[in-house]
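Input: a single structure, listed below in structure tokens.
The complex appears here without one of its protein chains, the remainder shown in place.
We call the chains A and B, going by the order they appear; numbering starts again at 1 in every chain.
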Amino acid sequence: MQRKKMLVFAAMVSAAALVGLAGCTTDPAVTPPSDAATTPAESQGPEASSNEWFDAALYQKQYDERGVTPEGPADQPYLQHINAEMIDTAAYKADGAKKACFANASISNPWRQTGWITMNQQLKVLQDSGAISSMETRDAQDSDDTQIADIDYFINEGDCDIFLISPNSTAAMTPAVERACATDKPVVVFDRGVQTDCPVTFIHPIGGFAWGIDTAEYLIDNLKAGDKVVALRILPGVDVLEQRWAAADKLFQEAGIDATDYFTGADPAEIKKIISDELAKGDVQGVWMDAGDGAVAAIEAFEDAGKPYPVMTGEDEMSFLRKWKDTGLTGLAPVYSNFQWRTPLLAAQKIFAGEQIPKEWVLPQSPITVDELDDYLARNSGMPDGHYAKFGGENLPGYPEVWEKRMIP
Amino acid sequence: MSALAPKARRRFGTTAIVYIALLAVMIVGAVLVNTAGRNFLSPGNIRDILTGMSVLGFVAIGQTLVILCASLDLSVPYVVSLSSLLGATIMAGNPANIIPAVLVTLTVAAGIGLLIGLTVTKLRVNGFIATLGAGLIIKGYLDTQYKGTAGSMPWEFQLIGATGVGPVPVSTIIMLAAALLVALFLSKTRTGNHMFAVGGNEQVSRFSGIRTSRPTVVAHMLCSVMAAMAGLLLASRLGVGSPTVGTQGGYDLLSIAAVVLGGTLLLGGRGSIWGTIGGVAIFAVMDNVMSVIQLNPFLKDVVRGVIIVAAVAVYTGRAIESRRPRFGRDSQSSMYPSVDLQLAMDQEKERDHEPTS
Partner (left out) sequence: MSRQADAQLSGSQRISRALLTLISPRGAVFLLLIVLLLAITALNPSFAEPGQFIRFIQRVAPIAIVAIGQYFVIVAGEFDLSMGSLVTAQVVIAGNLIGQDDSRSIPVLIGMLVFGALVGLVNGLVTSLLRVPSFIVTLGMMLALLGGVLYWTGGAATGNPADGFREIGRGGIRNVPVLDIIPWAVLVLAAVLAAAIWFTKTPFGRSIIAVGDNETTARFAGIRVWWVKTSTFILSSLSATIAGVLLVGYAGVHPKVGQGYEFIAITAVVLGGVVLGGGRGWVVAAAAGAFALEALFTLLNFAGVASTWRDGIQGVIIIAAVAYSAAVFRGRRKSPSVTSPISGKEPEPFAEPAHSAPQSRPNEGNHSTQKEVQ
């Protein structure tokens, strides 16, 4: 035993020595963060997140943005922007085709798959026009650690002209994005944000609070105080999803709606069980979802229990739109604008052309109402159920076969 | 009936195969990387591979110990997440808190490992179920207690995840140092030696006077501590603690796969840390190559699945001939603590009777 202790001690000393040694040879690419740079674009700081997801300022910002008429070409929502502060990108102006490096969080859900298909078709257009030479993509398969390594790999080996980053999570990806910024090459972040304003632009639809406001207001308008709403949520701890619920929960409480939330893991079998149990307990007047895939199972639970359809908010996923049409239920399809997947590459084109772009590029995000339902169904008639109606790729090459056959590179 | 004597020779043999397999994967990988117009041995690529090894390496070192004792640990992803949060929230951006935060985190992890170990040895709950349950309990705590990422790592601690000596990340050096420590622990200490014995055959070990529960408890404690190291490393890379970072990596099944890939017997009693490191390296090289050649993410999983099975098949195919039975697969029921002394006696008896019946 004595020997063991000695050994352990010796090894610990040597390990500590190694750490000390290594600390002295810090890679020059790694720089300490400047304190000023950490004012987050989306103010979901670590302090705020450990308490509650509700952020009054951000809530108000998104509440207002819903009412703003976006600027930009009317028929190209992916180029529109809301309340934009334009910045000059002349510093990045350069001729010739550029190489884009895309660090993707994952393509593990139908929304991301649809967007990924669209992005690749957009890439073809820009390759043909000579703006982008190629795009190298690393897919982090939903892992923060992998995505950090992916970004570091791009910095070291990628020979990139521009970094496109769809962060897997907000706070965790901040140091890696700062390292990408430190290369002085343009960085474009889209979908989820990061807690630094070093990227040239951050592209995203209005946001989770807007989703929560749109959906909760719709349910409140169509229900009365005391009515029961079942809220189906995918999983805890993801900011874009938590913000949807934070807004809806606040509004439900104010309106006296009795809302109960469940985590479903997006598994339709789980959704159906939850709804069935709630229906066994008592009547359910409304269903709220933080993402629409699996909505059909929720509706079928009402059918199987022989109960009247609820007032329901799903998403612009085709399965929900079709079921909505078939059943004629009172519903709304909130949208987390899938066409945003086109914008990063178009932003890259604008950056290398030295054009002005928004510093925070807020894309429009408006729900599909019952009046628009037929139109969106007709436009996407051949699309699979996992397709998203507002994918915005109708004017891209390969439409509609690429999306219909779901050709994922 | 000592399981110790032939161990060294065998271990060397299987570990050598693992590194031959690693070499083969690297050669194939280098060719593929080359066709993608990249250099496999460039500093950035080496760094990518080694970084990929660090976190899984920590977890797999701990998992090796547990598997040697014929148990399993499915709770590691949650211990990893919990540790990242504990470390980040206690440090709270203040470098002065680094030492206490690390100590508290490792202590909590050791406590979790102790509880798991006692559940396995004293309550006789199978390791699979004990750790599955423990993982669920920790997950429930994480979901209730933490809303998303929390805390923040001081810059000094972030350096561990972000710096390197040449192309070698500090995190990898620490991981290898930990591997060395654990390897020494296994070969030089009594408890370490007994892990092989307990995993090989618990009943025989007990006959030999070994306190069979102690090695298993220690293995579970060390496994949780190693998972906590992985969690702290992840927090240093992320800059914050995250309640999902452990599950994101799929460290439970991947670490078990890496351990088996490294030549450790899933039934316990035989294996080595360096084999495990080789197994981890195979995974890291594989992931690196698949990312460089931009393989479709869905196909990545297919390749992973096929390679895991194929690699282990190559190893077991060879091992069967070199193995010849002392502890063949017939002793497998002894891997489960709920089968006790009487069974061992019965089995011995049955074996004796077999030729005549």
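As a working rule, a residue touches a chain if its C-beta (ideal position, glycine included) is under 8 Å from a C-beta of that chain, and two chains touch if they have at least 3 such contacts.
Worth saying up front: this structure is predicted, and the values here are computed from it rather than measured.
**Q** Given that one chain is not shown, which residue among A:221, A:267, A:283 or A:375 touches it?
**A** Per the contact definition at the top, the residue touching the missing chain is A:267.
**Q** Given the contact definition stated above, which residue among B:50, B:162, B:292 or B:308 touches the chain not shown here?
**A** If we include the chain that is not displayed, B:308 is the one touching it.
**Q** Can you list, in ascending order, the subunit A residues touching the missing chain?
**A** Within subunit A, the residues touching the omitted chain are 107, 109-110, 113-114, 117, 233, 236, 260-263, 265-269, 271-274, 276-278, 280-281, 293-294, 296-297, 300, 304, 318-319, 322, 384-387, 405-408.
**Q** Residue-wise, where is subunit B in contact with the chain that is not depicted?
**A** Touch with the absent chain occurs at residues 119, 123-126, 128-130, 132-137, 139-141, 143-144, 253, 256-257, 260, 266-267, 296, 298-302, 304-309, 312-313, 316-317, 319-320, 328-330, 332-333, 335-336, 338-343, 345-347, 350-351, 354-355, 357.
Simple rule for what comes next: only the chains that are shown with their structure count from here on.
**Q** Rounded to the nearest whole Å, what is the centre-to-centre distance of subunit A and subunit B, using the mean of the C-alpha atoms as each centre?
**A** Result: the chain centres lie 33 Å from each other.
**Q** Show which residues of subunit A lie in contact with subunit B when the two form their complex.
**A** Answer in residue numbers: 1, 3-4, 7-8, 11-12, 14-15, 18-19, 21-23, 25-27, 30, 32-33, 44, 46, 49-53, 106-108, 136-139, 141-146, 148-150, 152-153, 155-157, 168-172, 174-175, 179, 236-239, 242, 263, 408-409.
**Q** Under the definition above, what is the set of subunit B residues touching subunit A in their complex?
**A** Checking each residue of subunit B against subunit A gives 38, 42-45, 47-48, 51-52, 55, 88-89, 143, 146-152, 155, 158-160, 162-166, 170, 173-174, 177-178, 180-181, 184-185, 188-190, 234, 237-240, 242-245, 248-249, 287, 291, 294, 296-298, 300.
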